[in-house]
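All protein chains of the complex are present and in place, except for one that has been dropped.
Note that the chains take the letters A, B and C in the order they are written out, and that residue 1 is the start of every chain.
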Amino acid sequence: MSVLEANDLNVWFDLPHGGRLHAVQGVSFNVKEGERLGLVGESGCGKTTALLALMGLLPPSAEVAGSVTVNGEEILAGGEDAMRPHRWTDVAMVFQGAMNALNPVKTVGSQIEEPMKFHDTSSGAAAEKEAGDLLELVGLPASAATRYPHEFSGGMRQRAAIAMALACNPKVLLADEPTTALDVMVQAQILQLLLSLTRDLGLALVLVTHDLPLVTQVCERAIVMYAGRVAESGAVDTLFHDPRHPYTRLLFAATPDLSGERDVASIPGAPPRLDRPILGCPFEPRCDRAFDHCKVETPSLLEVGAAHRAACHLNDGSLERPSDREAAR
Amino acid sequence: MKSVEPALAEGTALVARPSSGGNEIVRVLKERRSALAGLVIVGFFVAMAVFGPALAPYSWTQQSGPVYAPPSSEHWLGTDDSGVDVLSEMLYGGRTSLIVGFAAAFVAMIVGGGIGVVAGYAGGGTDNALMRTTDYFLVIPDLVLMIVVATVFGPSLSHVILVIGLLLWTSTARIVRSQVKSIRERVYVRRARSLGASHRRIVAQHILPQVAPLLIATTVLTIAYAIFDESALAFLGVGVPGVSWGTMLERAFERTAMTQGAWWAFVPPGLAIGLVVIGCYLMGQAIEDALNPRLRVAHLSIKSWRFRTTPNVAEGDAS
Amino acid sequence: MSDVVTAPPSTHGGTLLLDVRDLVVQYPVRRGLTAALRREPRTTVSAVDGVSLSVRHGEMLALIGESGCGKTSTAQAILRMVDAASGTIEVDGREITHLTSKELRPVRRTMQMVYQDPYESLDPRFRVRRAIEEPLVIHGMTGSSEERERRIVEALERVELSPADLFIDRYPHELSGGQRQRVAIAASLMLDPKLLLADEPVSMLDVSVRAGILTLLDRLRRDGDMGIVMITHDLSTAAHFADRIAVMYLGRIVEEGPAHEVVRNPQHPYTKALMSVVPKPDPRDRTVPQILRGETPNPIDMPTGCRFHPRCPVAEDRCKVTDPQLHTARGAQGQAHRAACVLGIERGER
Partner (left out) sequence: MHRADYVIKRLAFAIMTVFVAITVNFVLFHALPGNAVSGFIRAPHVSPSLRAALTHEFGLDRSLWQQYALYLRELVFHANLGVSFTDSQPVTSTLADKLQNTIPMVFVGTSLAILVGIVTGFLSAWRRSGVVDRVSTSSAIVFYALPTQFIGMVLILLFAKYLPTAGMRNEINNYFSSGSTWSNVKDIGLHMALPAATLALTLFGEYTLVVRSSMLETLGEDYVLTARAKGLPQRRIVIAHALRNAMLPIATLVALSLGFIVAGAILVEIVFSWPGIGQLVYSAVSNRDYPMLQGAFLILTLSVVFFNFIADLLYFKLDPRIAV
């Protein structure tokens, strides 16, 4: 059974000068215990908003619809107040750029212990001990608890942030670009840490990133998002070797690899604006295999294989596709 | 290797956003009601200072009614301790107060802006020396020094303007300096430098236009302080000779208008000063807030996000 | 550091466009007041500590390393934005290390930089036209207005922003990140530079547009005789687009050679480790990453001997004493592939 399940998640933002932006449009996914799921896409595709919506960490200008359940219990529908007890105990988060995510005037230890006290999981000397243990678990000395965030390097800070996320034994760890600002070697260290945590603690991980190789190396399954929607979802192996959405294929093609042999090409154009309705497939203007029907109907997410779904008309056998026409010729 | 990408690259899809033309101040006035209100208030008093004396019903020096006559149809704002029409005095006095306010703020803008730009752009030792000087000016109690200097030099319009202006530049200098320091490190400035552009060119083309909105905002705020200081100097008897809102307050106080219940002798100038200061504050603050990116996000507020129970995607899109 | 045996590899012929020898860049270390009172000596830290590199016409060199390795300082020294403590920099056969700022002015035309942040690379108040013509104005090369207009349009088309009319009157905030980066490149092309230094030109862009910018740079140097130094932390990008790769660690080049050779057959333990941790797009290609412990040490406390030895997985005792120089590596395919590791070289000589 899934620990965390999001169903038909929608997020709208009221724009300051009128109008609304439909940032997340009917996104559904789930993670099991110990499973690692990647959420990939370009900036503005709604991946971070979707992640924040899971914990209800949205501004007042946001409106949310859909459901989020942890072990079958609905946590989203009750709004901010009902969400509060679930934060950190059920779902915890590691933010991008731990420099700003940690309070600069509080010791690392006190920031780890803080949620323990408020969720009554531990307090006093026990909490202090636990904080020290957590720091050691993430590869920092227990004495780091008495230090301030600015005394740490970027990598150490991110470790401290991970220790903080583990404070209340969450079932799911959400990580938003946890390695973006870090050097490659430090990035590898942090990823290894996340991997071992999911393995040893049975933690489910949702990793949000723009970096495809990161997801294919760390996660088992991934969701490729485009323009607020799921373009394709499935096992990372399937996504790489058998992509069924042109966007997935083109995104891989745009990513250089070490061999230096494969061609890399950028995807022309830019993602559509989300503050107005989109007719047809949102990727159609940039797609290299679009055909007439793509302009008219928005493709729905269809099963294209075992645990493999894609939102592309090319997978719909009933439609006449350009390739069919070519084949007929 | 390396495929050739389609000729249009990303050329087809422009990220369309309303073109502002880059004039922040006009935009702020358009978008923020408080800034517009401030402009209207200040504009009203400026107009009054320009045209007021011509409209004054009576002389501002000659007695035109009984002493401390309450407001009436002849004297809308009553008369003062020597029977002079208060409204006429207000109209004349506003001119002095505003001249001092604007001129002193201008002096502060030139000195503070100049020092700020030089310190921020030059950096290093120059910056250090200038900022140390500024620090010293910051700890001098303005009002007392103004009193001392005004006393030593004797009261006159230009002295008051200079004294106020030369003591109010410090905050302008600090604000401008830190802004210049950050602009100096922007990539386009670094590139212009690496191209061999002269300092004069970089300052004139890249730096000044960028700091201008902030400089104007602080100057507008300085006007408020200057008008304040003028009234304080006047109250201490070392202000501008002649009539100003400050001297009106002072005379009303000296002649115990409060205990005689002659509120009309000091409420109009007091409120006028207050209104001009509010006007300047609203304008200056609105521009400053608009320029401060840190105020754009709030991660916490009383309202929270809403949950829509019946998800209706179509409705959400339609609005 | 001065006894580099082999000259910079110029076996393929062609004149050197950029020739940097034994470059050292130092910054003073701020000492505290107490330290000053105790009369502790003023210390400097060498951000670049004896770097030699060269670029030929039409060649792209990738300078690789983690933050703090000195790659950006190297570029700034080449551009003469910071002064070299020692060493020489020759551009197109002319020694520029000690030129005065006046003498430097014409030289600056030949070297241009492309910066990392496309959101800060253009003055928000300058329309595209003005941003692109700025270099001409600075160098007093404006010419007639038709001539200028033609050159601006030409530059826009060269960076594939066509039709130029669509872009020429835009403000930066109306452009996407990739478009801004293209405008910035167009501006740097206006003076027909011979050498382009690109500092992480795509790291702040979306994945889907990165390749476009890189391909553009690639084409520019192939079309003309421009040389490009690309500073990047991304090995994959370097492997794809560069002719040669130089890997830097703590102010030194630790390995250098033709891109495909360095990537396929890394010689220095640091390069090997870096390669192993680069995430591969193919999930089946899950190599065991060789993760180095800790982080790059502070150059103020430079390790003795080989500066990599405290983190080196194969370090031996002598690595603590011997400071290795760049030499043709044992497993290298050709003279041009060199590494600064005692172990590699000795075994190679044996």
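In this text, contacts are C-beta pairs under 8 Å (C-beta built on N, C-alpha and C of every residue); 3 or more make two chains touch, one makes a residue touch a chain.
Predicted model only: the values in this text are computed from it and were never measured.
**Q** Given that one chain is not shown, which residue among B:68, B:121, B:169 or B:228 touches it?
**A** B:228
**Q** Identify the residue among A:105, A:125 or A:306 that touches the chain left out of the display.
**A** The single option touching the absent chain is A:105.
**Q** Please pick, from A:32, A:84, A:129 or A:249, the residue that touches the omitted chain in the full complex.
**A** The missing chain is touched by A:84.
**Q** Over the whole complex, note the residues of subunit A touching the chain we left out.
**A** Missing-chain contacts on subunit A: residues 55, 57, 84-89, 92-93, 95, 97, 100-106, 114-115, 118-119, 148, 150, 164, 167.
**Q** Mind listing the subunit B residues that contact the chain we can't see here?
**A** On the side of subunit B, residues 135-136, 139-145, 147-149, 151-154, 224, 228, 231-232, 235-238, 246, 249-250, 252-253, 257-259, 261, 263, 266-267, 269-271, 273-275, 277-278, 281-282, 292, 294-302 touch the unshown chain.
Basically, only the chains that are shown with their structure count from here on.
**Q** Looking at CA centres, what chain is most distant from subunit C?
**A** B
**Q** When the C-alpha atoms of subunit A and subunit B are each averaged to a single point, how far apart are the two points in Å?
**A** 47
**Q** Can you work out the whole-Å distance between the CA centroids of subunit A and subunit C?
**A** Going by mean C-alpha positions, subunit A sits 33 Å from subunit C.
**Q** Residues of subunit C touching 2+ other chains?
**A** 176, 178, 209, 211-212, 215, 240-241
**Q** In subunit B, which residues are in touch with two or more of the other chains?
**A** Those would be 1-3, 5, 8-10, 13, 15-16.
**Q** Subunit A touches which residues of subunit C in the complex?
**A** Of all residues in subunit C, those touching subunit A are 66-67, 176, 178, 206-215, 233-237, 239-241, 259-260, 263, 273-275, 277-284, 286, 289, 291-292, 295-296.
**Q** For subunit A, which residues are in contact with subunit B within the complex?
**A** Those in contact with subunit B are residues 8, 10, 12, 19-20, 22, 25-26, 56, 58-66, 76-81, 260-261, 263-266, 268-270, 273, 277, 285.
**Q** Which stretch or stretches of subunit B touch subunit A in the complex?
**A** 1-3, 5-6, 8-10, 12-13, 15-16, 297-299, 301, 303-313, 316-319
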